Every structure is written in C-alpha cells, then in structure tokens.
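Only a single protein chain was left out; the remaining protein chains are all shown in position.
And then chain A:
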Amino acid sequence: MGAQLRVYKRRIRSVTATKKITKAMEMIAASRIVKAQRQVAASTPYATELTRAVTAVATGSTTKHPLTTEAETPARAAILLITSDRGLAGGYSSNAIKAAEKLTERLRGEGKEVVTYVIGRKGVAYYGFRERKLADSWTGFTDSPTYADAKRAAAPLIEAVTQETAEGGVDELHIVFTEFVSMMTQNPVDDRMLPLSLDATKDEDGKGEILPLFDFEPSAEDVLDALLPRYVESRIYNALLQAAASEHAARRRAMKSATDNAGELIKTLSRLANAARQAEITQEISEIVGGASALADATAGSDK
C-alpha cells in the first residue's frame, strides 16, 4: 500500500471512531430531553398553584413584607446564573453567561451593586478564569436537578434578600437561565424574582380572574412568610428543570451537526483514498507495461 493511501485510511478510521461517539452522545441527549420535559411538566401544577396563592396573599391583604415591596433606593442586586456542568453543548453555556453579563451591565448602569451566584461548572470556570468574585456556586446536578438541589441554592439567596441592605443584604433577586421553547429553540432569559412584580403574575393567570377574599390561617404575615421562600424555591426549581431540558437539546443539536460533519468528512476522505488507490494501480500497470516493453526492446535488439 502506498504511503498516501495509508494516511487516508488512517484518517478515515479515526473520523469513524469520532462519529460513533458523537452519534451515541446525540442519542443519549435526545432520550434525556424527553425525560427532562416530563419533569418540567410534572413540576408545573405546584408552580401554578403556588403562584396563585402568592398572588392571592399579595393582592388580598394590605400586608407589607420585605419580599413584596420595592426598596426606595435599591443599592444591591443578586443574580443567579444557571449554566451547565459539561461542555459539548454548542453555545448553551456561553449564551447564558452572555445574558448574565448584559444584565449585570444594565443593573450597574442603574447604580446597583451586583452580587453573582452561579450554578454549573462552566459558569464557575468562566468567572474563576477572569478572577471575578462569586458570592456562592453549586455544581454537579445540572443534568437532572432535584427539588433538594433547588432548595440548597435558594437558601442563601433568601437569606440575602431578608437581610438589611446595610448589613450586606440585597434588594433585588434576578435569575438568568435558558428557557426551553421547543426542541429547536432555547432562549437565554433574565427574570426578576423578587420583589414580586404583581402585574406579571396577573398576566400569567390571565382572564383577569377576581380572587376571593381569603381567610388567612394563622395570619396574612405568617402565611406570606412561609409562602415566599417556597415560591423562590419553586421558581428556581422550574428554572433548573428548563435549563436541564435546554442543555440536553443544545447538546443533541451540537452532536447532530458533529455527526453530520464526520459523515461528510468520511465521504470526502474515501473519495480521495479511492483516487489514490486508482493512481497507485495505474502507476503499477504503467510500470509493468513500461518494463515489459523495455525487456521486449532489449531482447529484440540482442536477437540481431
């Protein structure tokens, strides 16, 4: 075998191996999207009921609570950024990080100090490499988040919000995650969780439903105190689940194009290998023919 042909053969072998891996990753991601979507759907009833309850308390009572009232001069805002633990998902993590950077800039422009919390190894690596300070970070569960994970991430955030601003607390709480629209579309979005913007919660409910006057047990303040941390947790849980679904969808797409690319590469390489083999054969034939005719010429000459 000629040297050229051997090189092509080797490259085809290596690209075939890569293609097998990307194909496997694509199929794993595809099966996980379905599971992640099912989880999002399963968590929806809790989230809607909770939102309804929060809206009911916030509109149905005259209670003033630090978590529902806007500070007159908000000085500090917290951002929770959700990225992935693993790469090979196209622009998934970097798009979410970009959205967080944009939000940070906007908040700074409004004269607020920004405190960043990050979920996912990719985001931690991004901030670590630039030596920017993170208030807190969590890793290791972005593939399939559980409610306990959301609770763990929510705890310091709730604590920061309830603290006085002068003592290092925050006035606003934002979350940046990748919204799962469909298999093909995922958008990085930023959302303000606290203070509650009641217009937004009303719009979600739609239909301008008139909420009845509730009887609070034991009291409106106590209910709100208990309700709001759960509300934050459930919002974070929902965001984590959507982000997980988006991550798998982004990975599936990235791996699909990698597989397609590998297929294309194998096709081109085998064409080249075929040409090289044919050239080798042609050369061998012409060498034999040339050799034979040289021999024939030589014997014809010696006969004389």
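Convention: a residue touches a chain if its C-beta (ideal position, glycine included) is under 8 Å from a C-beta of that chain, and two chains touch if they have at least 3 such contacts; residues count from 1.
Definition applied: contacts and distances are computed from a predicted model.
Chemist: Can you pick, from "Tripartite tricarboxylate transporter permease", "High-affinity zinc uptake system membrane protein ZnuB", "Leucine-binding protein domain-containing protein" or "ATP synthase epsilon chain", the UniProt protein name of the chain not displayed?
Modeler: "ATP synthase epsilon chain"
Chemist: Quick one: say which of A:5, A:27 or A:50 touches the chain that got left out.
Modeler: A:50
Chemist: Which is it among A:17, A:42 or A:281 that touches the chain not included here?
Modeler: A:42
Chemist: For the chain left out of this view, which of A:70, A:110, A:222 or A:284 touches it?
Modeler: A:222
Chemist: I need the residue numbers on chain A that touch the omitted chain, in ascending order.
Modeler: 39, 42-43, 45-46, 49-50, 52-53, 56-57, 146-147, 151, 211-218, 222-223, 226-227, 230, 233-234, 237
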